[in-house]
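A short worksheet on the structure shown next.
With one protein chain held back, the other chains of the complex are shown just where they sit.
Going in written order, the chains are labelled A, B, C and D, and every chain counts its residues from 1.
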Amino acid sequence: MKYLSYPGCSLRSTGRAYEESIVAVFKALEIEYEELKDWNCCGATSYVSIDETDAFALAARNLALAELQVAEGTINLIAPCSACYLVLSKTERYLEDYPDVRTNVNAKLDKAGLHYNGRVEVRHPLDVLVNDYGLEKISKRVKYPLKGLKVASYYGCQVVRPFAKFDHSHYPVTMDKLVQALGAEPVDWPLKTRCCGGSLTGTTQEAGLRLNRLLLKEAQKRGADIMLTCCPLCQHNLECYQERINRIYQEEIDIPVAYFTQLIGVALGLSEKELGMQRLFKKPSLEKFMHPKGEMAHA
Amino acid sequence: MQLPTQKSVQQDEAPQKIEKMKHVVRRIKFESELDLDFGERVAEKAYGQKLLSCIQCGTCSATCPLAHYMDYTPRKIIAMTREGFKEEVLNSLTIWLCASCYSCYVQCPRQIHITDVMYALKREAIQLGFHPKRLPIPILAQEFYKRVLKDGRNTESWLLISLYLRTNPFKMLKESILGLKLFLRGRLTIGKEHVKRRDQIHAILEHKKGGQPL
Amino acid sequence: MHNYEQKEAVRIGFYICHCGHNIASIVDVKAVAEYVKSLPGVVVSCEYKYMCSDPGQELIQKDIHEHSLNRIIVASCSPLLHEHTFRTAVEKGGLNPYYFQMVNIREDVSWVHTDAKAATEKSKDLARAAVQRVFHHKALETKHVKIHPDVLIVGGGIAGIHAALTLANSGKKVFLVERQPTIGGHMAMFDKTFPTLDCAACILTPKMSQVKNHPNITLWTYSEVTKVDGYVGNYKITIKRKPRYINEELCVGCMDCIEKCVYKEGKTPDEFNVGLSKRKPVYIPFPQATPQIVLIDPEACIEFKSGRCKKTCVEACDRKAIDFNQKEEMKEIEVGTIILATGYHTFDAKRVPFYGYGKYPNVYTSLEVERLVNASGPTGGELILRDGRHPKTVGIIHCVGSRDKNTNRWCSRTCCMYSLKLAHLLKEHTEAEVYNFYIDIRAAGKSYEEFYDKLLDENVHFIRGRVAEVSDWAVRSSEEGKLIIRAEDTMIGIVRRIPVDMVVLAVGMEPQSDSQDVRRLFNISCSTEGFFLERHPKLAPVDTFTDGIFIAGACQGPKDIPDSVAQAGAAAAQALTLIDTGEIELEPNTAFVVQDDCSGCRTCLTICPYNAISRDEAKQKAFINEALCKGCGTCVAACPSGAIKQNLFEDEMIFSEINGLLENTPVVCC
Amino acid sequence: MLTAGEQSKTNTWEPRIVAFFCNWCTYTAADLAGVSRLRHAPNARIIRVMCSGRVDPQFILDAFSKGADGVLLGGCHPGDCHYMEGNYKALRRMRLLKRMLKDMGIEEHRFRLEWISASEGERIKTVINEMTEQVRTLGPLGLPKKFEEWDTEMEVLERTVNGKEEAVHA
Partner (left out) sequence: MPEKPKVTFYWCASCGGCEESVVDLAENILDVVAAVDIVMWPVAMDFKKKDVEAMEDKSILVSMINGAIRTSEQEEMAKLMRRKSQLVIAYGSCAHLGGIPGLANQFQREEILQYIFEESPSTVNPQKTRPERKVMTNGNAVTLPNFFNVVRALDQVIDVDYYLPGCPPTPKLLKQALDALLSGNLPEKGTVLAPDIALCDECPKKDTKPSDLKFTEFKRPHLVQIDSATCLLAQGIVCMGPATRGGCEGVCISGNMPCTGCFGPTSRVKDQGAKILSALASQVEAKDEKGIDATLATIPDPVGTFYRYGLPISLLRRKNF
């Protein structure tokens, strides 16, 4: 199976570590993919506030480009950023469900000499790794099982609803199963999909910071050593504002927030640099949990 | 932020002779002050979503992570939209606080696509110039829009700079430490990202080319 | 092509009905009547206020005589409603009833269109189609079949029990088939009934034993219908009787075997207590189970699993009733009518994960609470939570799996009332604070609103808001260790977090999980939701589209006890009516092979679902057995040389209908 | 050139849809739509048959040839046929007929097979409205008019070739 990847704007700036770790992990697992050529911004949550047809058309250009790049069959387009994943899947779904949207969007694409035929399936790397590649294969490749590491998986909002098909929209388990496959211990907590506020941290900080505070506090309270995310904006919010939250709300939050792909990389034995660990504000100290497979057998 | 209810609810012109009572606000809405087709118009813009089938159960409000900050709960927004309280709805903070987490969308027992309704209201508000001035959220949307219109991609650093310039330049200073930290870790770029075939982007968004979106 | 000339001149009477305002307010009936008068063959064309009324019918009969009419057309409502009425009227007028044709201008026109002009044009088209059609009508003979007087009732809940007793008391023989080991259904599990708060068992168990002892009732529990053949009046039913591994004739229900079972404690979740307690492999569902016969669960019994049990139960039974070699048994019976009272299924609360059922031990379903507060329940009526505590605050969440398009969109009708009842019982048992979270309180039955009043007076909290989530996410110290219910208090317009010790989910009513299989087995229809579909929502609420099969109770839709009982009585009455009529008319719409035209190509033989077509090997032609043919007409459509015809639906009739519908089509340039 | 009369007819053209509904499911659903007052387009004319399996492909072709712009066939859902399998027979015939209609230049949306159970009154409304609109977009099929044109083809062609010369014996 061949994949196309759609990095999206965030993975080129705040989320660089995410992209680096995806590249490293996919390479280590020998999952082939190529980047979608000349992709453009998905429109995120903002564009649709201005003009909806344009927003869909903008997103649909990527889908149309994917069809140009891959001549036939269903195309699995991997979108790691939650917003990109949602917007592209939503576009794909609405184009299918609403004939008006389809007509209007294709009329716009037409002007750019493009057309979308409905061959793209938008996928999240989490879905691809767990459901296509398989947990069993991942755990076979693990070199350093992360024994004893308590992980709070944080999915955020947009990756599981409402267009995702691979997990439940409020109580997803995909990442937790992955965590188990890496030898670590998932923490069950009720806020896995509660929104981090998205761009509100930049615009309406009181609301944005409070949401992040609740998430961080609860994860810490439930004994998590690390929070894992699968979205660059969530990671940014949860990690970069910790200091400010502590200052404003007099909290003592101290929890590293990493990408799930980084944790896979660590367990696979990839180097910190390959995984972009140096880009994190709070580098998780995982060494004490890393037990080479041989040792595990003796233990 | 002023609560729009007080602003928009019309007060009868009291005869000059009677002294106005400061603490007593007379509130009433006359049918003639409503925009009765508003609900149907919005419903149409949100894919014929059946706003009208809302049973006012409040699931959307209860599941909303931001309902605490809203002047009207999402449920009320639906009720008011349906009944034609256009001014109140378009002036409300609620629509801007919606973070598009889609929680209400998936849990609504009537399967109303509430997030799409909120988007439709945001568009309506921007088009009709209703949103509170200098409220950063709609401005972020507009700046984002311009950036993508121009380059086909968004560059986060530049987006934030333009946002702060339009809303609160002092905030930029406040955020500069965080910005520096990000920069040092290679998480902020100075160079602008753009697509090669900008002509395609411009063709798709043709009617807006070069011009102001609003 | 064929020559369709008729031997005798066709003289048509056309009657258009106003149906009060139902038709006449949209369709210009006068214009239609006027128009039809101009069509070839039409002798009489008139309008009348209510054609189905006696004077309306008499009008037809009078005209048949006065104008020597030999074809009658009535344009009114759906033929499914009144075709029979008018055929009878025509027959009384001295004409063969099959010279009649009905035009539906109410359900298909006036009720669904708003444009009067278009509706009138459509009515004219439909009328013209009928006029052209009746030219080809023929006199046919109505067939009659005898009704077997015995009745099959499927399902032994309160509806099935009531229907069985009603029929048996009137002297009819009834077979009551129940798949559980006991009759009683859901009602037997309830503690009290609303709004009177009388004990469910006290009013139900006497009826259960009446069923057991009634000479006219054959009760087969732990049995299922597996095959249904035949048609109204003459159904052949096959019933599978599952082995109890107990000889029913010998067992007296002393339960010594249960006591002596090698298991000292039960290990299998007890179905009757909804899994809140455990039972042994040999068990009786509950003390008043009817029949009072134990059974062995082969999934749990050591003897069945390993063959090496000490079989203390066999020793304990004086009457030697235990029989490990018992086999499943098939019974075949003949009945004339069937009543389906297969009941409902409670909504699986795990389908709404937001409410934490199965995740948080103190979240219960309403059915579990019924058992929990019941004196014969797993805790002897004491309200002890799964974690051993007594609740101080309880939240009851209404509409779980009801009024929700993500699960079930219908209102389950009973949950409001039983939630009020449970609120009362919980308060009575524990003196806890009780919060009801509701969308609307539906208390429309007799004395129901008064019951709601009473609960308000008892200071039960009513919060109007659908709960979004139950979780253990504590934000304040006061919330630690509690379940937190999050809902918008819509009356106040603010989101509230309410910590409670116990959550009760008022789960809705669903069709039985196998209702589709049952429906296919009996060849009836289901509504979209999966409940069995009645023939008419108002006028034939217990009939189905299959003659001789009736429905009662919650299998037709959510219902409380009084409604189920009323419907069961109605179903019994319908069955009685058929039985007492003695025979029933059958539509003569069977197919036949025109022998001279048949080439013997065998196409029809391969496609008849009823094996009604055979081949006369001597003549080398196909032949249809009229008694087996059910009149679907699929062989007619397939016959490649047009040698098969279907009475009432001959090709010529349909072609002329098509022609009639379209004849007036304006020619349009493309 | 259209005469004034013809023009007015063109302006008032309304799609004509002939609908064959099975007695047990789809016809009952149409009744339910009526009882529930589910308003829909007045363009469909229903012919009741006992089973969708009774519908001979000839009926569909005949309807088109007599001037129908669309034909709708409604039966019980697969597995739900009152006569066990009549709807499967309808399905098989109509799959082939649909292909043939396509080869004969009849647009796909002009012929539709729908499974509508007795409870789906709402579906009657949706299907009829949807089909009416689809057929409206396609415009009239107008076979009777075309037949007429084909039968007088000689006249038309002769006129164009030979100027004013009239066709022989036309």
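The criterion applied here is as follows: a residue touches a chain if its C-beta (ideal position, glycine included) is under 8 Å from a C-beta of that chain, and two chains touch if they have at least 3 such contacts.
None of these values were measured; they are calculated from a predicted model.
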Visible chains that the absent chain touches, using the contact criterion stated earlier: C, D
Of C:73, C:282, C:639 or C:653, the one touching the omitted chain in the full complex: C:639
Interface residues of subunit C (partner: the chain not displayed): 1-2, 596-603, 605-607, 615, 620, 634, 637-643, 651, 655
For subunit D, residues in touch with the removed chain: 56-58, 60-62, 64-65, 78, 88-89, 91-93, 95-97, 99-100, 103-106, 141, 143, 146-147, 150-151, 153-154, 157-158, 161, 167-169
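As a working rule, only the chains that are shown with their structure count from here on.
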Result of counting contacting C-beta pairs for A-B and A-C, higher pair: A-B
Whole-Å separation of chain centres (CA-atom averages), subunit A against subunit B: 26
For subunit C paired with subunit D, centre-to-centre distance based on mean C-alpha positions, whole Å: 35
Centre distance in Å when subunit A and subunit D are each reduced to the mean of their C-alpha atoms: 51
Subunit B: positions in contact with at least two other chains: 106-107
Multi-partner residues of subunit D (at least 2 other chains): none
Sites on subunit C touched by subunit B in the complex: 354, 399, 403-406, 439-440, 464-469, 486-490, 493-495
Subunit C-touching residues of subunit B, taken from the complex the two chains share: 55-59, 61-64, 67-68, 72-73, 75-76, 106-107, 109-111
Subunit B contact footprint on subunit A (complex, rising order): 9-10, 12-17, 38-41, 43-52, 54, 57-58, 61, 86, 94, 98, 101, 108-109, 111-114, 157-158, 161-162, 169-170, 193-195, 197-200, 202-204, 206-207, 211, 240, 278-281
